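In this view, the complex is presented without one of its protein chains, the others remaining in place.
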Amino acid sequence: MVREIHQNSQEPHHKRRILWVLSTTAGCLLAALPVFSNPDDPAQMPNMFKPQSTPAHEIFHLSLFVLAICAVIFVIVFSLLTYSVIKFRRRANDDGREPPPIYGSNQIELAWTVIPVLIVLVLFLATARVIHGIQQAKKPAEATEVIAIGHQFWWEFRYPALGVVTANELHVPVSNTSHPTPTFITLLSADTDHSFWVPRLAGKTDLIPNRENHMWIDPDQPGIFIGQCAQYCGTQHAKMLLRVYVDSQDDFKKWVLEQSKPAQLSESAKEGRRIFETTACINCHAVSGTVADGRFGPDLTHLMSRDTIASGAATNTPENLRLWIHDPETIKPGSLMPAMNLKQQDLDAVTAYLETLR
Amino acid sequence: MASEKIVLTGVHDETQPIGTVLHGWVTTVDHKKLGILYILYALIFLVIGGIEATIMRIQLITPHNHFVSPHVFNRMFTMHGTTMIFFVAMPILFGFGNYLIPLMIGARDMAFPRLNAWSFWLTAFGGLLLYFSFIGGNGLYGAGTAPDVGWFAYAPLTATAFSIGHSTDFWTLGLLVSGFGSIGTAINILATIVCLRCPGMTLGKMPLLVWLNLVMAAMVLLAISPLTAAQMMLSLDRFLGAHFFDTLAGGSAVMWMHFFWIFGHPEVYVLVIPAFAFASEIIPVFSRKPIFGYPVMVAATICIGFVGFSVWAHHMFTVGMNSYANSFFTITTMAIGVPTGIKIFNWIGTMWGGKIIFKTPMLFCIAFLFQFLIAGLTGIMLSAAPFDWQLGNSYFVVAHFHYVIVGGILFTLFGAFYYWFPKMSGRMYNETLGKLHFWLFLIGFHLTFDFMHIPGLLGMPRRIYTYEPGRGRYLENLICTIGVFFQIAGTSVFVGNLLWSYRKGKAAGNDPWDAWTLEWSTSSPPVEYNFARIPVVKSRRPLWDIKHPEDPDWKYE
Partner (left out) sequence: MSTILSTPASMEQPWVLPSRGRVGMFFLIAAELAIFTIFVVAYLFYIGKSLTGPLPKDVLELPIFASICLLSSSLTIHAAVGALRKVKVGAFSMWWFATMVLGLIFLGETAREWYHLIFDKGLTISTNLFGTTYYSLVGLHAFHVTVGLICIAIAMVLAILGKVKQEHGERAEVFSLYWHFVDGVWIVVFTVVYVIGR
């Protein structure tokens, strides 16, 4: 039997391997820094490791526990692997004899079965506790109730008890531990599957047609929390963005008051309103207090109270609004908003009208 | 000394015209030729799937990029996933199984050679049907669209209301057709292993590759069938107005998910178990020791086979199942980590005390061990349902499963290529180029898939054609894309090596690795009838017994 003897290729191999392992680990750690530091604006980082609401807190603590156990397992097995690959390599001065064949060992097999089973049990118990804690939380009387309806490619939010209908930007009151005012969200869908994901506030829950799902959040700090749809729902899934505005109790009350009023119609925008109400716009859009009551697209009654349009795809400026009506494909190609093909002056008038809907 | 051979005059005439040669390949029922056809077919689709991935990664290299439109991107991820699973991974693993199983059990061919050929051509046709969608997807009008519903095609996105034209139908029918091919191959593998083993080869003496393919084939039978059923239902919905997944008529979108994942999860074990098989053959030979704990390895695999059918809804943790269901699937998923971990320990036990030879097949298998460890651990993270509520459907999941499929399965596949290439072609590959391929691909793999975990942790969902700037994902996405080019380089070296070595490589001889299973007793490549005389075996390493008659395995097993 001819057998090749490796000359000097053994030593450089494993040394290079160690170097590679170390440098990759270092690289990974460096790249992981953004997770734990925030060079960007913190509000713009949907970072699950900076929770700001109880479900997200619970998940964060569980995740640390799971990561710790996985890290320990990794270190042990990684070391065993590295050790065996280095220690039991065939040396250059090998005598060509086969090493003693070991077929197995019942005790060792038992050991490395029992220990993982125990680890699994511990992990499972910790996990089950969090599952039940989040999914079986009771809704207190002071909870704010929201119905979120997923559409291709925008979010409809209704507050049935407060008489508010809005879109894409969800306002909720801040909650504190002594007097909790969580927000309980019922999740429905008007078309395909979607998923509500704002990592700093909670894990994601899907919106599925013909099915009612539930989730809750109780953010403990005011601020803006961003997220986006997390279940592929069609062409513009990527731009079905989500913003949750956590307001102080007073700000929230003010917001509700404003939102529940009908549209404040202005004389200056009469022409735009006329065009709006006699074109296909009202097939999809609603402006409360007018004849427009379409429900396929977002409610526009208080369009100007929102920071973004097209479910976060563009900031809410007159130029963007005009462009959106004229040619939505430039902002969000594949969205279900049609290009309205209005004449220039009609377009200006409609935009001006919409600009008055505060 | 030549191996025993019955000389058949006129059979191996070297100067046949190309037409006859091609005809021979198209009409073959020989398991070795069909195995090679499967492998070549899969390699072509590997390149195509890789191009689709490259297009996606270029689009994602910076936020708000305009390399491709969202429509094209959505088709890319759908086709990439579908291609890689159904037209790369499954055919290539069936190909190796087809080639090796009869040789390893001392048989002359598979149990049903014509079924074998039928299964291959059906699978091949399914792939062509799927890819025809690029030109025929919208019916007679439209420039043609490939399906863009994601490789798991959730309802009701696949309903006629949301998926106009026929792009989804190409997905459904292409997979339905190739699914029948897969069932045919699975039946063949099972019947071959149960009925055609050579004398003396009891179930406890089969090579581990054969055992693992047995479990894999049984899983295919029970896993592909739910997908077939679900696709029939989807087709009934789309063509005959049925309401299986029609939510407006009271149908359930979640039911599609259940049926799909009852297929989808065992499917990933179908893919990974043959990868384990390759590792279980290569690691012992290059450590110069028998596999540590053969019975436990078999038991662990059977365990994985059974438990693998009880974990499917961990893909559905975010769907709104109640806490008891979520807890059940959490524990079953964690539990399946136990037999999988046992296998890793047994491979370490095989290397322990051995004399490891760092040839290319072994390099790939060693990398597999490290990478599969990490993949398994990220899987454990995902198995904790609340953690999955954050990580699910994000790039963390994408990183996890690519770690398994590329870091685990593809690496052992490369190892298998290098290990059995001498047997299949009769020539040795170039070892330096093999090592170059390894290092390039290793770097590329880690650049892409290590860093891909981070955007997932930072809230980046999957299947998005672009992402918002300022959310902390820019650098990692850039690095992921750079890694792709290293992988392309490595794969090119691989293909070049195979092509060059096939023509100019050194003659390999029967047994270049000094291995111990029956395929190494045949010539390289084996003659059409495999064995002049059906061998009789007494242990798990029949060639060890012959080479070491003073110390045969059957005394100790």
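First chain written, first letter: the chains are A and B, and each begins at residue 1.
Basically, a residue touches a chain if its C-beta (ideal position, glycine included) is under 8 Å from a C-beta of that chain, and two chains touch if they have at least 3 such contacts.
Small disclaimer: the values here were computed from a predicted structure and weren't measured.
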Visible chains in contact with the missing one: B
Candidates B:42, B:76 or B:111 - the one touching the absent chain: B:111
Touch with the omitted chain, as defined above, among B:236, B:325 or B:489: B:236
Identified contact with the non-displayed chain, of B:47, B:135, B:164 or B:194: B:194
Interface with the undisplayed chain - residues on chain B: 1-4, 111-112, 115, 183, 186-188, 190-192, 194-197, 199-200, 218, 221-222, 224-226, 228-230, 232-233, 236, 240-244, 249-252, 255, 259, 262, 509-511, 520-521, 523, 531, 533-536, 542-543, 546-547
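Keep in mind that, in the parts below, only the chains that are shown with their structure count from here on.
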Centre-to-centre distance between chain B and chain A (centres being mean Cα positions), rounded to whole Å: 31
Chain A partner contacts - residues on chain B that touch it in the complex: 69-71, 74, 148, 150, 154, 156-157, 162, 247-248, 250-254, 287-290, 292-296, 318-320, 322-323, 326-327, 330-331, 334-335, 337-338, 341-342, 344-346, 348-349, 351-358, 366, 369-370, 373-374, 377-378, 380-381, 384-394, 442, 446, 450-451, 454, 457-459, 461-468, 470-472, 475-476, 479, 511, 514, 547-548, 553, 556-557
Touching residues on chain A, where the partner in the complex is chain B: 1, 3, 6, 9-10, 13, 20, 24, 27-28, 31-32, 34-35, 38, 40-41, 44-49, 56, 58-59, 62-63, 66-67, 70, 73-74, 77-78, 80-81, 84-85, 88-91, 94, 98-105, 108-109, 112-113, 116-117, 120, 123-124, 127-128, 130-132, 134-136, 152, 187, 191-193, 195, 197, 199, 202-206, 208-211, 213-214, 226-239, 241, 312, 333-334
